[in-house]
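The block underneath contains the structure these notes are about, expressed in structure tokens.
All protein chains but one are shown in place.
Every chain is named by a letter (A, B and C) in the order it is written, and numbering of its residues begins at 1.
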């Protein structure tokens, strides 16, 4: 079997560690180098002791990495940093970027949501949006794929087929989203402390302030062929992994269910529950699966769509690996079929 | 100080234990008897070891209780049982019922939501709905007060002033509610196990099936003077106490905030945050306080109201005690001003 | 590749589900049948929705299963039931039993710890104790392997090499053990409810009452060639997976570390940390790895050994699969090399 060499930049965060976890049992990827600026020189098992059983390269600074022979780079750096680093990589290297830097095709939208002009517009122009099931063919031949936001992926899995099929009212969409804390990363912030978060929940960025709205606007409008704006309220929950999006839509509930079932019927990772079924985040933890349920409301013409996924797997690193498989000509599901871990 | 004798029926559940906790430092209530059918004969501290420091009556069967000299009965029994037990109590006893049995004034609505005809319609006719801040005067002179559902209370605190003031669209209300597990009681159900619930979340009774909708329909329609139906999706979260209701409404956000701030300005337990503020369940845990925030959406004319309370305190037993204080002519806040426990 | 047909009896509990999870990506095992008495007739994905993506047999009653062509049976039934069921299986079938029924070679010890006489002493006589790293050769040729207790495994990994090497005082061993709740299974017990367990911890079966002491007594005494009795206090912690054993021993700390490092140096699943390192349960979650640390105490001649594993994986179902691999002539680590899931 041909072995492809990959590099993970920004490997000292949770999405980096999740990539290492997934790749560790992937039959044809080999980790050539791992970067971590502040932790350069450390053994990876000292940064993430759950991976201490693996033989891995020591964390390096990016400039120390020799990219000769490398087939693909995963870039798990913060936005803004990503675009600078990727622009400086050897030309022609395949890149899967997990940051927000290449998600928005409209440079003005990028500047609006991220507060600064885009520094690599030529790269943005060639980037393919990484929602695999909707961009599969472009991803296969892409050089640069922009991983989606984890919240953005969850909402899109619930809504994209419905918008494409024209079965819902485009002006009446509410996404109420509940997310575990690992999506916030390993950053040292007071509200991420166990003592602060455990046994409590709160909403944040309510009222249209969350950056993933940029992705919703872009993708939903493109699918609809007109401007679509949703309401979106994320909530932080006392759990580590998992996103549950409760999506309020207008349309015939059975049509809505049929649209999703039809669209995802042959997708390996998307499972649409029987009509009336309701999914749970605990049923996808640690896996690349998405579960989606549809319920009709007592008010005629309204329905609730609920989608769940694991933010670190299907919401970021699993998606990244799925895209990398496509870019490298591998079977798309390779290394991603592990079952969820429950309880 | 005059001491009032109270009895707690159904004291072996969480709301019963919460009543005991609150009454234990109340200066003028004295627990005369505690009932618990299956645990009759047990010391209360063996059923709830966190209360083992208290000198309390042994659990009894209801028929063993001598109601002579009793001033008020808290009834924390399951619905259906409650109406039978309360109908059999000595005439004239003041009763605060925590079950669903006397919440719905329309007997047909009761039968619809609870699946059986009401067995004590004459008691229902005199029952006062227990949302203290909106029924204070009737509660003061009531003989039977029906405690609200904990979810129903949370949604109403967010919405009642807005409906009364006519500042929101009555046909466009969505209540997305997140609740801790203690609201489900001490019942032995698989989905309440730690291994099932921890690290996961799910919605239930979605699409208009949750019984607390009966209360929303009744109260909102009464306030509006017309039929009001909301969408309501509850979610179970991996935390013990707390409800957070994210309420999507249409109207001018500033007017919505002003309506709430005005209505609750002199209420001892309701705190409206400055415009744009977002509350958290962790900030009310173990207390009788409600925190409410209002945020305007990026889509003009839409707003999000977020209300939090502790389901066992303000959502049930604290509310019950607040009502009992009124019924007994005591200062309404007596025994209820303890601060939340954080972290 | 040759495919081996396996059957899982008692597949509706957590250890059954963990077996299905592990086998789902095992390259040469095929699940032929799943039994679940009370849930017979149900689709497995309805009992464990996290496995709904798999094509699996419907749950059956044991007597409905056709064992023709079956190579190995995993028996995840409760003790006492196990011995009856296994005794009735077709002669010659390989069996990995996860219950306590065949762990104790001394029938009197079985009766003492489990409160009833053993009903299948002839099976007990041929059973091999399933602590893979210490019974590997016997397991390879065994027909019936008795999976260890999850607590018993954790304590033994910390202690067996030390007893075998004679580097600790046999009369001064204390095992203070902390365990997540999934080890208690999916049983409906009050103390396993989220509301009871979350945010709290307690010890149970303290003072020498826990049944896994039967295994400690048997194995440690056999290794030492004399009677060895340890002190053992288990604690239930608010987490789902994981056991951490803090073991207090007397001896030279460096010798203790050297003994463990030497004994486990070539073991694929046992990782001894550098001297002074301390392991965490979060670092083995969902995996078959064991991490062990050794620290010297400020009191000369005393040391603390800390061992962690995932009770559902290495503590039961992962161990069972590891043993099944050996019994079937497969590479021992097949299907078990997945990395832990963190966070």
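Definition applied: a residue touches a chain if its C-beta (ideal position, glycine included) is under 8 Å from a C-beta of that chain, and two chains touch if they have at least 3 such contacts.
Small disclaimer: the values here were computed from a predicted structure and weren't measured.
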Write down which of A:194, A:227, A:262 or A:298 is the residue touching the left-out chain. A:194
So one chain is hidden, and I want to know which residue out of A:105, A:143 or A:186 touches that hidden chain in the complete assembly. A:186
Which listed residue, B:54, B:224 or B:328, touches the chain dropped from view? B:54
What does the interface between chain A and the hidden chain look like in terms of residue numbers? 14, 181-182, 184, 186, 188-190, 192-199, 238-240
Residues belonging to chain C that touch the chain removed from view: 174, 176, 178, 180, 195-204, 206-209, 213, 229, 231, 233, 235, 237-242, 244, 246, 248, 276, 278-283, 285, 295-299, 302-304, 306, 343
Chain B residues that touch the omitted chain in the full complex: 14, 17, 20-21, 24-25, 48-54, 182, 198-199, 240-241, 271, 279-280, 282-287, 289, 291, 337-343
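Operating definition for what follows: only the chains that are shown with their structure count from here on.
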Please report how many Å separate the Cα centroid of chain B from that of chain C, as a whole number. 45
Could you pull out the residues of chain A that touch at least 2 other chains? 198-199, 240-241, 279-280, 282-283, 285, 343
